[in-house]
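Only a single protein chain was left out; the remaining protein chains are all shown in position.
Chain IDs A, B and C follow the sequence of writing; residue 1 opens each chain.
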Amino acid sequence: MSELEKFKLQLRQFAEERDWEQFHSPKNLSMALSVEVAEVVEHFQWLTEEQSKNLPNDKLEEVETELADTLIYLIRLADKLGIDLLAAAQSKIEVNERKYPVGKAKGNAKKYTELDK
Amino acid sequence: MSELEKFKLQLRQFAEERDWEQFHSPKNLSMALSVEVAEVVEHFQWLTEEQSKNLPNDKLEEVETELADTLIYLIRLADKLGIDLLAAAQSKIEVNERKYPVGKAKGNAKKYTELDK
Amino acid sequence: MSELEKFKLQLRQFAEERDWEQFHSPKNLSMALSVEVAEVVEHFQWLTEEQSKNLPNDKLEEVETELADTLIYLIRLADKLGIDLLAAAQSKIEVNERKYPVGKAKGNAKKYTELDK
Partner (left out) sequence: MSELEKFKLQLRQFAEERDWEQFHSPKNLSMALSVEVAEVVEHFQWLTEEQSKNLPNDKLEEVETELADTLIYLIRLADKLGIDLLAAAQSKIEVNERKYPVGKAKGNAKKYTELDK
């Protein structure tokens, strides 16, 4: 079992032990996920791109916590829907590799913006 | 090396080969992450909680793709910031386990809403 | 001049007097807008739809403040882009009225989900 799978089970148990499964509908979890991501965005909103690459340590730790929360809700949501998250991401990248062959896509921002379509 | 670590390196190589690292500032990646999550939310916005638990197969596949994109940008963002995503999430859960002991937190929505604070 | 126009000018002056225009690129304002909206969503994430219709007064006041912040950034963003916000919304509704004639759209959730496409 992969580490991510183990962590998924740990999160499931965490919610079950606290009777929190009742709040964890996919609808609600998608909202919680979006709220956590916004807390990531909040740290970057007034920074230049350069500044965002060089966060001071205290800021970096705060962002780390928000990314952790984001992963937690993402794993929970996938679990409730019976989706294998890592497998889904891996096959998405295989699709993208065919869709954006290295030669054509190189440094192309326009193509890029279509990456996740 | 964990599967998640391997996938992180694969994503890094994918971006490098296409010269896309130039677009991948943490600021930009946080925006892309929020856009992907909104595409998840979009599927659930007019559904009841019950309906969100019983997606038809075609919808479920679409959500799977959006969750895949979300994980991809989340891993990329953590990578650019030098953050170990899974380790961060694991230590966050340890904090939460102390903060919300099973007895006190059971079925408590109010406590719950403070879970990720 | 409409009240909304007057308020737009007041917000512009507010930013100019504080030398904050330098931070108000459309890119940054779109991020700030999304962060404010997430603070609205945060209030509703664990509530049922019914509960969301019956907020206690203290909650309602908090949501009011977040909606105020959302409108402020929305007006600022439109102003920086030279967009007449209300006129744009009014002509969007005219489009929707033709697109969703009353007879066909009545109570139709499926059509509905395509409202803003």
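We adopt the following convention: contacts are C-beta pairs under 8 Å (C-beta built on N, C-alpha and C of every residue); 3 or more make two chains touch, one makes a residue touch a chain.
From a predicted model like this one, the values you see are computed outputs, not experimental measurements.
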Residues of chain C (touch criterion as defined above) contacting the omitted chain: 2-4, 7, 10-11, 14, 17-20, 22-23, 25-28, 30-34, 36-38, 40-41, 43-44, 47-50, 52-53, 55, 60, 63-65, 67-75, 77-78, 80-81, 83, 85-86, 88-93, 96-97, 100, 102, 105-109, 112, 116
On chain A, residues whose C-beta touches the chain left out of the figure: 30-31, 34, 45-46, 48-49, 109, 112-113
Sites on chain B contacted by the missing partner chain, in the whole complex: 23, 28, 31-32, 34-35, 37-39, 41-42, 44-46
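The rule is simple: only the chains that are shown with their structure count from here on.
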Chain A and chain B, separation of their C-alpha mean positions in angstrom: 2
Contacts with 2+ other chains: residues of chain B: 30-31, 34, 48-49, 109, 112
